[in-house]
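For this depiction, one protein chain was excluded, whereas all remaining protein chains were kept in their positions.
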Amino acid sequence: MSTVERQSWDVVVVGAGGAGLRAAIEAREQGLRTAVICKSLFGKAHTVMAEGGIAASMGNVNAGDNWQVHFRDTMRGGKFLNHWRMAELHAKEAPDRVWELETWGALFDRTPDGRISQRNFGGHEYPRLAHVGDRTGLELIRTLQQRVVALQQQDFRETGDYEARLKVFQECTVTRILTEEPPGDGAGEPRVAGVFGYARESGTFFVVEAPAVVLATGGIGKSFKVTSNSWEYTGDGHALALLAGASLVNMEFVQFHPTGMVWPPSVKGILVTESVRGDGGVLRNSEGRRFMFDYIPDVFRSQYAQDEAEGDRWYQDPDHNRRPPELLPRDEVARAINAEVKAGRGSPHGGVFLDVSSRLPAEEITRRLPSMHHQFKQLADVDITREPMEVGPTCHYVMGGVDVDPDTAAATGVAGLFAAGEVAGGMHGSNRLGGNSLSDLLVFGRRAGLYAARYAAAFTGGEGVGATAARPAAPEAQVEAAVAEALAPFEAAAREGGGGGEDTGGSENPYAVHQALQQTMNDLVGIIRRESEMAEALRRLAELRDRALRVAVEGHRQYNPGWHLAMDLRNMLLVSECVALAAKERTESRGGHTRDDFPRMDREWRRVNLLCSLRPGGGRVGLTRRELPPMRGDLLGLFEKEELAKYLTDEELTAR
Amino acid sequence: MSTSTSYEAKFRVWRGDADSGELRDFTIEVNEGEVVLDIIHRLQATQAPDLAVRWNCKAGKCGSCSAEINGRPRLMCMTRMSLFAPEDTITVTPLRTFPVIRDLVTDVEFNYRKAREIPAFVPPAGLAPGEYRMRQEDVGRSQEFRKCIECFLCQDVCHVVRDHEENKQAFAGPRFLMRMAELDMHPLDEASREGLDRQRAVQEEHGLGFCNITKCCTEVCPESIKITDNALIPMKERAVDRKYDPLVWLGSKIRRRRSD
C-alpha cells in the first residue's frame, strides 16, 4: 500500500474561495489550529470570477435600503423557496461582513462622500452591490488571502512559524471525509474524523485528522458543457457530503446565467457580468427589438417598467420610475433569451445581442466595465464600446447543496461537518440573485468557521473548555479503501495491459467520459426540462457510471491531469444524478428549474424540499421529501398579502 | 462554424521534470477563435494525457496558466492562436525563473514566501468598521495595483531574479514591490502606528534598489498595470525622500551625533 502522510489539525476547511477563507479566518481567530485544503493555488479560487459585486444593504447610495428590503428581494428572487432563516441572517449580517473587509485592506469603489459605492443589479430594489469595477471577486479573494497572511504573520511573531495555527495546503484534492461510525447499531450520527486526499503535484496521499471539517468547495458547473465555471467546479463537496452520510437539498435548481459569451467556441460560456445590464446595457434580438418587455411575468409586473421610455428614465430617476426588465432575476432573463433563440430571432452565433455601446460613452464603458472590455477585445475581437456583444445562457451556479442548519452551517446527518458558500443549499431557494453569492460566502463562511471552531474546541481542550473529549478516529480500513479507490484508474490500466479497445469491458478515457457527461447534462437536464428527457438522462448517467468504473489512466501520479479527472468523475456523476432525480421529481416550474411539461409554479410545491442522499448499502442516491419550516410571522409581515398569495397556499395564508 | 478555418499547427512543448526534459514536437488541430490553452488541452485529450499544465478560470482572471510562449511570458488562456501564422512553430515552455515541477507546471512558492514578508495593512486606530471614508481619487492608485491577478509573469520576466538566482533572497520582485506601493498609497494605512516605515523598508528590506526600471514587468502584465511608472518609480522617489534627500540626511546625521 502507498504511504500516507498524516497530520493533525483542529479544523479542516476544504476549499479556499471566499467561503473557505472566511471560515478559516474565523476558526483561526477563535484560537483553533486551522488547515485549508484547496485544489488550486492559494488565491486562484473560482471566487475571482465574480464580477458584479457584494449585495449588502448598507444604504450608501439609496438610504431607503435596509435588511428587510434585502430579505424581501432575496425571497422573491428565490420564489419563496429559500430557507427564510438563512435569508434573514444573510440580509442582516452582510453589511458587517463588507465593512470588515475594509479593515483588512479592501478598496471598494467610492461614493462622492467617500463611502462604499453600490450599484444596481437584477432583482435588487435599490443599488446594493459593493463593487470594484467589474472585478469584485478578485478584490474579495485577495483581501481574504491577505488577511490569512496577516494572521500568519502574527503567528510568526509569536511562534517563529508562519504556519503554526493557519496553513494552506494548496493544490491538494480531498477525495473522502473520514468518519467514525456511531457506536451501537447505527442509531446516532457518524462523526467527522478528518479527510483523505492527495497532493496534485506529487500524487502523495495524506490524511488530515480533525474533529471538524468545513466544506467550501463551490459548485458543480463542470458537469455541464456550456458553463461559466472553472475546472474546479466538479461538485467535490456535494459528493463528499453525500458519501459521508449527509444530504443535498434543492439540487434541481441550477442557475443558468443569461449572459455568457457564445463565440468563439473555445470561450463559449465565459461570463458576461450582469453589471453590463445594471449600468444600462440592453438586450435585443436579431430584429433589433428589446424583447425583455415581452417576458415580464405576472408576479413581477408591478415592479418593472412597461415601456422603454420608463425603463430608460429609471437609470436617472429610480424613485419615480420602474426598472427595465433586463434587470429581472436571472432565471427569467435566461428563459427569455432561450425562447428568442428558439423562435429564430437569435444572433449569428446562437445568442442575442447585448448592447452597451449605444447606451454609454466609450470612456464610461471602459471605466465601469474594464474587464468586460478587455475580455471581448482579447478573446472575441469585439470592441464593446462600438458594437454589441453576442450572449446566451450559461450554467453558472447551483442553488442546491448540502443541507445545513441555518444558524450554524452544520450539515444535517454528520456531526462535525459544516458547509458554506455555493456547496451549501437552502439560502437562495430556487434562484439566486446576482451579488447575493459573495455576501453568502462571507456571512455563512464566517458562521461555518465559528461553529466548526466551537464544535472542535470540545475535542482540543482550548481555553475555557473543561473536559476534553477524545477526538473521533476513523477505522484504518476507511483509509485503505480510500487509497484503493484513488489508485483504481492505474489498476484498470494495468489490467488492460495495453490491449485497449472500445468494446464493452475495455478501459475508458476519462476525457471521453467527461465529455459524454457534459453533453448529457446540457442536452437533457439543461435550462428547459422534460420528463422523458430526464428519464433518458438518468439512463445515460447509469451507463456513464459503469464506464467511469473502467476509466484507466497511464503514467505517474505526479501532476497527472488524466488521473485527477478520473477521480473527479465520481463526484460529477453522483451530483448529476441528484440533479436529474430531483428535477424529474419536481413537477412544476420555479426559478432555476423549468419544466416544459409543467410550466406553472405550484404553491403546493413551494413547501417541499427534495433531499438527495446515499441509500444504505448500494452506493446509489435516492430522494426524500421534507416540508420547509413555516416563515416567522414578523418576516411574513414584510410582504403584502397579495404578493404572498402568489406563492403561499391558502392554508399557509390563513395559518399566519 | 465552418471547419474550413481549422488547420494543423506545429507545437513544441517542453516536457520533463526537475531532473531532465526536452522540447517535444506535436502536430495538432487548431480551430477558429482558439487560444493556446485550448491547444494544450487538446494535446492532453488526444496525444499526451499526462501533460501537466496548471490552469483554472480560462478567462484571464485567475492568473494560473502562466507560461512562456515563443519565449515570451504570457497567459496561455489569453494568447489567441490568431497571433501566429498557420505555418509558425509555437514553442511553449514553463516559466524559467521558478523551479519546474513537471512539464509546464512550476513551483511558484517563491512568491508566496515574499508575500509573507510584506507587513499587512494596518487599520486606522480610531475608526470602527463602516466608518471608513475615502474618496475615489484617494483609492485610485492602490486600486490599480489591486487589479493584479498574481500570475507572476512579472516575477518571471524580471531579470533581477530570472538571470540571477542568488538575488531571490534579497529581492521581492515587481509584484511585491507593487504591493508595498499599494499599502504605502492606501489613504488609511497606519503603518507608522506599528513602527513600520514602508518607504524605507521597500529599499532596505525588499530590494527596490535592484530594480533598474527596464520595464519588462509592465510589458508582460496581462492586466496592463503600469507597474514601473505607477508603483516602482514612485516608490523609488519616496525612498529618495527618506534616504537621499540631503536635508533629511543631514538632519539624521546631526541627531545621531547628538545621541552618541
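All chains are identified by letter, namely A and B, in their written order; residue positions are counted from 1 within each chain.
The rule is simple: a residue touches a chain if its C-beta (ideal position, glycine included) is under 8 Å from a C-beta of that chain, and two chains touch if they have at least 3 such contacts.
Note that in this section contacts and distances are computed from a predicted model.
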| item | value |
| --- | --- |
| Per UniProt record, name of the chain withheld from view ["ABC transporter substrate-binding protein", "Succinate dehydrogenase", "Multiple sugar transport system permease protein" or "Alpha-D-ribose 1-methylphosphonate 5-phosphate C-P lyase"] | "Succinate dehydrogenase" |
| Chain not shown: contacting residue from A:Leu178, A:Ala199 or A:Leu610 | A:Ala199 |
| Residue in contact with the excluded chain [from A:Asp161, A:Asp307 or A:Glu387] | A:Asp161 |
| Touch with the omitted chain, as defined above, among B:Leu51, B:Val100, B:Cys148 or B:Met178 | B:Val100 |
| Subunit B residues that touch the omitted chain in the full complex | 14, 16-21, 68, 70-73, 88, 91, 93-94, 96-102, 106-107, 135, 137-138, 157, 159-160, 162-164, 166-167, 184-185, 187, 207, 209-216, 219-220, 229, 233-234, 236-241, 243-244 |
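Everything below uses one rule, namely that only the chains that are shown with their structure count from here on.
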| item | value |
| --- | --- |
| Whole-Å gap separating subunit A and subunit B, where each centre is the average of the chain's CA atoms | 29 |
| Touching residues on subunit A, where the partner in the complex is subunit B | 40-44, 46, 48-49, 58, 95-96, 99-100, 102-105, 107, 109-110, 112-115, 132-133, 135, 137-139, 142, 146-147, 149-150, 152-153, 156, 162, 201, 230-232, 263-267, 270-271, 371, 374-375, 378-380, 509, 511, 553-556, 558-563 |
| Contact footprint of subunit A on subunit B as seen in their complex | 1, 17, 31-35, 38, 44-45, 49-64, 78, 80, 101-103, 105, 107-108, 112, 115-116, 119-121, 123, 129-130, 132-136, 139, 142-143, 146-150, 183, 186, 189, 224 |
